[in-house]
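All remarks here apply to the structure that follows.
With one protein chain withheld, the remaining protein chains of the complex are depicted in position.
Going in written order, the chains are labelled A and B, and every chain counts its residues from 1.
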Amino acid sequence: MEAVPLNFVRAVDLKIDGKDVRVPEGTTLLQACKSVGIDTPTLCYLENLTPVNVCRVCVVEVENSRVLVPACSRVAEPGMVVQTDSERVRHSRKLVFELLGSSVDLSTAEPTFLADLERYAAEPDRFDTGDAHGHGAKATVKQPVKIDNDLYVRDYSKCVLCYKCVEACGTDAQNTFAIAVAGRGFNASIATEFDTPLPDSACVYCGNCIGVCPTGALMFKSEHDMREAGTWDESKQTVTDTICPYCGVGCTLQLHVQDNSIVRVTSPHDHDVTEGHLCIKGRFGWQFVQNR
Amino acid sequence: MPAPPEGNPDVDLHLIPGAVASIGEQDAIDAAIGSAPAARHLLLPALHAAQARVGWISPGALNHICTRLLVPPAEGFGVASFYAMFATKRRAPRTVHVCDDIACRIKGAEGLCRSLEQKFGAPGQDANGLNGAATWVRSPCLGLCEQAPAALVQRAGESRGDEAMAHVTLEDVVGAVETGDVRAAQQTIAPQTAEPRDSGLRLLRRVGKADPSSLDDYRAHGGYVALRKALALGPEGVLREVNDSKLLGRGGAAFPTGRKWEGVARNPARPHYLVCNADESEPGTFKDRVIMEEDPFALVEAMTIAGYATGCEQGYLYIRGEYPKATARLQHAITQTRARGWLGDNIMGEGVRFDIELRRGAGAYICGEETSLFNSLEGLRGEPRNKPPFPVNVGLFGKPTVVNNVETFANVLDVLAYGGPAFAASGTPGSAGTKLFCVSGCVTRPGLYEAPFGITLRDVIALAGGVADGRALKAVLLGGAAGVFVTPEELDMPLTFEGTRAANATLGSGVIMLFDDRVDLGDILIRIAAFFRDESCGQCVPCRIGTIRQEEALHRLVAARTKGAAAGARDVGLINDLALVMRDASICGLGQTAASAVQSALQKFPVLSPEAR
Partner (left out) sequence: MFGAGGGTSAYREIEETDLIVLWGSNARETHPIFFHHLLKGKQDGARMFAIDPRRTSSVAWADVWMGLEVGSDVALANTIGREIIAAGLCNTAFVERATTGFEEYKAAVEIYTLEHGEKLTGVKAEDIRDLAHSYARADRAQICWTLGITEHHNAVDNVFAIINLSLLTGHVGRWGSGLVPLRGQNNVQGGGDMGAIPNKFVGGQDVEDPVLRAMFEKEYAGTIPDKKGWHLSQMFEAMEHGELKTVFVLGENPMQSEADAKRTRRLLEGLEHLVVQDIFLTKTAEVAHVVLPAAASWCESEGTVTSSERRVQRVRKALEPPGQAKDDIDILTALAKRLGRDWGAPTAADVWEEVRRLSPWHGGMSYGRLEQLNGLQWPCPTDDHPGSPTLHTRLWDEPVSGSRAPFQVVHHSPPVDLLSEEFPLRLTTGRRLESFNTGVMTGGYTSPLRHGERIELSPEDAERLHITAGEVVRIVSRRGSVEAQVKIDPGLRPGLTFMTLHFPDEVETNILTIDAVDPKSGTAEFKAAAVRVEKIVPVQAREPVGAGAAGGKP
């Protein structure tokens, strides 16, 4: 008898930028693009989180679709004809970067994000045109940094509202639900209930929100303090993988070390024990080795 | 009835320290939730109960709601703060919402608001001299455009609840703020339904004729003929008739109703849900309100037919929060019909199960978008979902869902009464049946008009008595804030789906708003832009930031008009760039159309020239 593979997966044929591409059924356009070496910018997408497709920087043009579609969550269909670098795509990506840049402080954003801004020749400053009488002056999300505990700070001036922290705090990882998107429209923000300080909230300081934040809006207090003092220097930092010293789960920690001190702890997103997530002890409980 | 899925009861809740609901709040919330098991989808009704009790969602009330429903407080707050009718900071128990949207603007709403500000202080603050008993706020369109200017009184802790006001004067509004009394209650009758009435009326034939509170009177005027016919035809027969009728959805997208119903009926996943989208919030639109207020049983009957045909046993009627009168009449109609056994487990003794639950929105235009509406019903923030998947496959509670607009449902009765082919023969080949038009603005007889598809814009305006006060027509806004402006030269446009499309316009929700030569279109455009900025859910970047940048640029443009069109060239460039990204990359229809009216106006009218003022 012939063996029948149990996990039979259909192949889907489509065209991306004129190239014939074959992918397994269920593949997203983002993965399909990646499979043929097309680099698609993303912001709210992360392998270990459910795609929320809110940032819209990964949009692509699909033939016969009235509007552009988000590559991160749209599944490839047979016969699809996809353009990833058309005029419309370039325009939308550029504008999304410009809109974010015009309202959010991107000074500590991930380098890839800043590179994408350049790649699409985004000029966020062109929205800075309030007239002499103040008519139509530009709104931004600028606000004071929230420092309400010793472990991490929240600077929502840097928040692009990518929803990643909410997902990591919620059903995608921690299931603590300490934060959610509150308000609406341009005034929407990430908040605890009634914006109460973190120590009064449900927060358990796993720091998984920091782990997924792409802009540094959520930051270790240690990093924040060093940046304030002007001593933060990533060029002097090393990153070493090791295993958490606490319970027996065996979470991989990436120790970011500067001047023989741990300054930040992350975990690799592609590790199937942690998927990038830690608890308070793994994330923040390292100080004991440097109370020297 | 199949109970909607319960919320996840498994969560280690952390409540707001020290916040306890008052006995009154607890009682109100408990009454709204009843003895139902913890279920997230009851969040909106529970929030309504708390708001109606004390005028805002207090931390204690949120704690109580979250404990009862097992919803994390941060999420509960995220939902409460999403809706304009809920206050998450202490607000006076009596709040008068004064519409300053485009139709009311033409009728002096801006002056009204300025006077109120002088008398009572800034909107949202405790009104001067009333010891924290009342406040006033500005509101987007209240759906009373034919009776502009309009207002809505929210009266927390009072048995008389909320009430809408129409044709208000400053004295009316001041009185409402000071005492909560309504001196100018809204009316309903559409001009065409006054005697002598147009014999061609179909959707409006019972309006002003049949007693909207009497099931028997509804039957005396032809009610429940269609359902009997449907039961005789069987579900397949109903689907066939609806398909044959070529009925297209009236919510704006013009999708074939038969195909939608068939998609759900044939879907093997269970249960199926039926949703009536009565979240009519498009500025300039009031057609659904008229049907719900004056012919509520018709909607109940039509939904029952749809549920029967598509295998749904549970229907939800999601009505916008600003429609207290329609809400009361519909609730009454549902209760009466259920008591008669025509909703419930054995409809008309035929073993058919179907029931309807009425749910109130709470002030969010976006919830008229069908997937936002599902999220709202489920107790989530009313943020739209990405499509695909489409509702016929993954809708309410993740199940196959029929979702139709009120006017679409209303047409179903005629499809059954006259038969699908006969219905298809009316109107035009591409647009079967009649259409409701919401005529408002600078017009002699504003109101709701019904006419067969194919009538021209000019003829509808003539039906309404033409431009008011003998003024010259400057522009018509067709389809609503998400529609387009048309010029007096375009009035011969046939009002059909295909005709408007050919003219790069849209029927949208049937809005026909007239602007005469005295109206400053620049001011109107800024209000439209502000509307979208205000109503954007904030989820996607193009809409969240694009709408505010569009509004800012329009402010600059209008301010710079005296310097000539060239002064604004740069902002026009920005506006055009924004229009493109919002249309192309926004998640839902709100963002995709947020630049539509502005773009059409900038292209067709000399909005920017100094003379335009």
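Following the convention adopted for this analysis, a contact is a pair of C-beta atoms (placed from the backbone, for glycine too) under 8 Å apart; a residue touches a chain by one contact, two chains touch by 3 or more.
A quick note: this is a predicted structure, and the numbers were derived from the prediction, not measured.
Colleague: Looking at the full complex, which residue from A:V36, A:V75 or A:I280 touches the chain that isn't shown here?
Modeller: In the full complex, the listed residue that touches the missing chain is A:I280.
Colleague: If I consider the whole complex, including the chain that's not displayed, which of A:S65, A:Q143, A:T231 or A:Q290 touches that chain?
Modeller: Final answer for the missing-chain contact: A:Q290.
Colleague: Kindly note down the residues of chain B that lie in touch with the hidden chain.
Modeller: Counting only chain B, the missing chain is touched by 10-13.
Colleague: Mind pulling the chain A residues that touch the left-out chain?
Modeller: Contacting residues on chain A, toward the hidden partner: 149-151, 171, 173-175, 198-199, 203-206, 238, 240-252, 255, 257, 260-262, 271-275, 277-282, 284-292.
Simple rule for what comes next: only the chains that are shown with their structure count from here on.
Colleague: Chain A to chain B: how many Å between their CA centres?
Modeller: Chain centroid spacing, chain A to chain B, equals 35 Å.
Colleague: Could you please specify the touching residues of chain A with respect to chain B in the complex?
Modeller: 53-57, 59, 67-68, 70, 73-74, 88, 91-92, 95-96, 99-100, 102-103, 126-127, 129-131, 133, 135-139, 160-161, 175-188, 191-194, 196, 200-202
Colleague: Help me check something: in the complex, which residues belonging to chain B touch chain A?
Modeller: Residues of chain B touching chain A: 11, 13-14, 16-17, 59, 62, 72-78, 81-82, 84, 88, 364, 381, 386, 388, 533-542, 544-549, 551-556, 558-560, 570-571, 574, 577-578, 580-581, 583-587, 592.
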